[in-house]
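First up is the structure itself, then whatever we jot down about it.
All protein chains but one are shown at their positions in the complex.
So, chain A:
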Amino acid sequence: MSLDTISLSGKKKEVSNKKMTFWESLYLVAIFKGLMITIRHLFQRKVTIKYPEEKRPLSPVYRGQHMLKRDELGRENCTACGMCAVACPAEAITMKAAERKPGEELLYREEKYAEIYEINMLRCIFCGLCEEACPKDAIYLTETKVMVPSASKREDFIFGKDKLVMPLTEAMKNRQNQLS
């Protein structure tokens, strides 16, 4: 078998320069053939959805925006141990620790807490290794089911504690669920 006749894809067609007949030069048949494909697609099932109104169901292990959890008393779990930052393959996490002062026992669970905790969402690859590394059950990607919203400035993607820490209302809700 010579190279000219082999068709690896099975779609190889011979091209020729032969003169078209009168019917062929009108293109009526060809246009009708093409339109048939279009019409056939009108009656097929749609593969797209109207996104902002409709949403596809997320898988239970979907990993979305991070959340720094509070325990049932509303205290932050994170102690700024740095395990998430060292586990992060994209180096998206930075933090700064501070010592808890007397009187802040209801704000932070441990002696040390994260004063600054930032995740660069442009760097984050949502692999979930930080969640796996966390010894204090503080960071979760699966809980929120929120996707990182779009923004126009790069700085808007560096999420600080204001966006990451679980809201107190949610901690209260967890507490009530536990009591009932």
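One rule holds for everything that comes next: a residue touches a chain if its C-beta (ideal position, glycine included) is under 8 Å from a C-beta of that chain, and two chains touch if they have at least 3 such contacts; residues count from 1.
Convention: contacts and distances are computed from a predicted model.
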According to its UniProt record, what is the protein name of the omitted chain, chosen from "Amidohydrolase family protein", "Chemotaxis protein CheA", "NADH dehydrogenase" or "Iron complex transport system ATP-binding protein"?
"NADH dehydrogenase"
Which of A:Ala97, A:Ile158 or A:Met172 touches the missing chain? It is A:Ala97
What residue numbers in chain A mark contact with the hidden partner chain?
79-83, 85-89, 91, 97-99, 110-112, 135-136
